[in-house]
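Only one protein chain is missing from this complex, and each of the others stays in its spot.
On to chain A.
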Amino acid sequence: MQQNAVELCTILVRDTYGELSSRVVAALLEYGRSTLHTIVRRAKIPERVVKQTLVVLIQQHLVLHYTNEDGGRDATHYECNWLQIYELLHSGRMVRTIEERFGSEAASVISNFLLLGHARVSDFITAYGISTKPKPNAVLPNGTTISASEATGTAPITTAAQISKHIITLMQAKFLIPVQVHHMHPSVDTENAIRQKVTTEQVGTAAALQARAKKVIDEKVAERMEALSSDIDNKNFGLKRKSDQPDGRARKRTKFSTSLLPEEEEWEIDGSIVLRVNNAKFLAIFRNEELVRWAESRIGKTTSLVYAELLRHLEKNIVGHRTEKGLVDGGKKSVVSTLDIGNTLRKDIDLVNSIASGPAITNGHKRAMANGHTTGANDEESEGDSDDYDLDADSDGDVGMNGTHELSSAAQEKKEQLQNIRKHLMLLAEDNNQFVTKQEGSMQYGGWTVDTQRLCEALRIRELEQIVEERFGGIATRLVRIIKDKGKMDEKGLADIALLRQKDIRAHLGTLHERGFLHIQEVPKTAERLPARTFYFFYFDEKMSKMAMLNDFYKAMSRILQRIDHERSLNSMLLSKADRTDVKGHEEELLTKKELADLTKWKRSEEKLIGQLMRVDRQVMMFRDW
């Protein structure tokens, strides 16, 4: 873990959970895994307080622990889960994502789970009914009254049934996942424990072949680790069927059906399980949002909306496991059919008028808007498709758009819509980046898959080149691209390919090397290793440059947070006044004009800084998680 990341995490924890927590976290991050007494010594905080703080941190999953149970006495070790600390930054975005998809009620459930860390469902539900009361006329801190249209939910949650319905929905979508004991332990410890167990089991049987036994053990360990995580993959893990359902059939149906709606009534939540927010799933969603934005900049708004719908279908199956390599979506590649997209796509999206059809082969020079019934468009579509497709095209050609079109049946409209969706998807598939891949097969109108890993790789390269361009200029970008393309190169060869003089590129290469984007390998020509008689090969190592960049990002983020702190201390008098319980919500009346102006200014500048934080965060996710 990098030093800058340590700094960032410490600041983040201080920002969110206060100084005490950040000191314990700092001690843990700086020295690594420690026992309670070591933490006490290093953080210079009394044991009682350290214990309390550890409870907070474990509750929030920021610290993992493991107790070695064999041997004379138990020793509990604590370890900081710094990726989880980083997730504190995403809290706002997570709540917002849920709000957009499931409404504000579900968002409040997520928000509460974020606040609580993890919670037993039964506790959660009982608490919910009591502490949330409908607010008759809520006035926000800045004085805005809530308009009825803004509040998306109709009625605030009052009954346990409502709240558990929300929880079930979120669980099935894997935004909430059950916590198991092994989630609280560092994965290394879990693996070691399993390995130990497997080894003792194996000892009797395969002791003869040491090497083979080792391999067998490794396999078994991997298997069991898999088994631990696969529990969560099961869609209805933690939910139980209502008793009246026959066992086998219901399970089968959930496996194969695509829509969730009919099953919602059949499931009830197991009150004894403990839930938490699934951060990895959110990461996958953020990634998809980024892909959509990219598609929008490459192709266009409407196409990106179709793409978003497609990705949303894929998301359903994503649980998201976070590994060292990044995000693993889990399970096999799933195919989404055009039909599925058609079923859920918003109807008000203008699919038709957003594509200008290219000059078709039949009427070469004419460039017309594809209205779904021009012959050009039909020619394009009809290639390699089923019979009803052609039929549809014919009838369309006869009827025309503004004639009896409105009278045509719903099926007709549906067909048209699917064709248009297909066109958009083809655009996506034919793009250089190949946003989707077409699956030839049984599905009507075709099925589609998305190779996210490859796309994210392309996204990373694009971002990297942009950063190099921004920081070092066009020539540097050219050099980086050449080196990436050609592998290891010396200065002379580079100059030849880049069509530049050697002395022009030297300064750029030096800077790029200094900042960790390029690396040098020295190959001496003679045994003496004289600098003058040595080849210097420049090469690009993605992993190392990624690390260098992440380091920069972390540093930038900690500086932003420190800047916010500093700005806050400059305004501390004003802020403590505005924070008074009697002033809060009545700023307009109780603060002077100047104070109000200052307050607004402070809020704006904090917003800007946090906004910048989020932007850097996007890049961090791109290079680290996706």
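We adopt the following convention: a residue touches a chain if its C-beta (ideal position, glycine included) is under 8 Å from a C-beta of that chain, and two chains touch if they have at least 3 such contacts; residues count from 1.
The rule is simple: contacts and distances are computed from a predicted model.
Undergrad: What is the missing chain called in its UniProt entry, if the choices are "Protein DIS3 homolog", "EKC/KEOPS complex subunit GON7", "DNA-directed RNA polymerase III subunit" or "Glycosylphosphatidylinositol anchor attachment 1 protein"?
TA: "DNA-directed RNA polymerase III subunit"
Undergrad: Touching the hidden chain in the complete assembly: which of A:Arg224, A:Lys316, A:His513 or A:Lys546 does that?
TA: A:His513
Undergrad: I'm checking contacts with the chain that's been left out. Which of A:Trp82, A:Phe124, A:Trp294 or A:Phe435 qualifies?
TA: If we include the chain that is not displayed, A:Phe124 is the one touching it.
Undergrad: So which of A:Ala107, A:Ile194, A:Ile217 or A:Val335 would be touching the chain we can't see?
TA: A:Ala107
Undergrad: Of the residues in chain A, which ones touch the absent chain?
TA: These residues of chain A touch the chain that is not shown: 15-21, 36, 45-46, 48-49, 51-56, 58-60, 65, 67, 74, 76, 89, 91-93, 95-96, 99, 104, 107-108, 111-112, 114-116, 118-120, 123-124, 126-128, 130-133, 135-147, 150-153, 156, 179, 181, 184, 274, 471, 490-492, 502-503, 506-507, 509-511, 513-515, 520, 531-532, 534-536, 552-553, 555-556, 559-560, 576, 579-586, 588-593, 603, 606-608, 610-612, 614-615.
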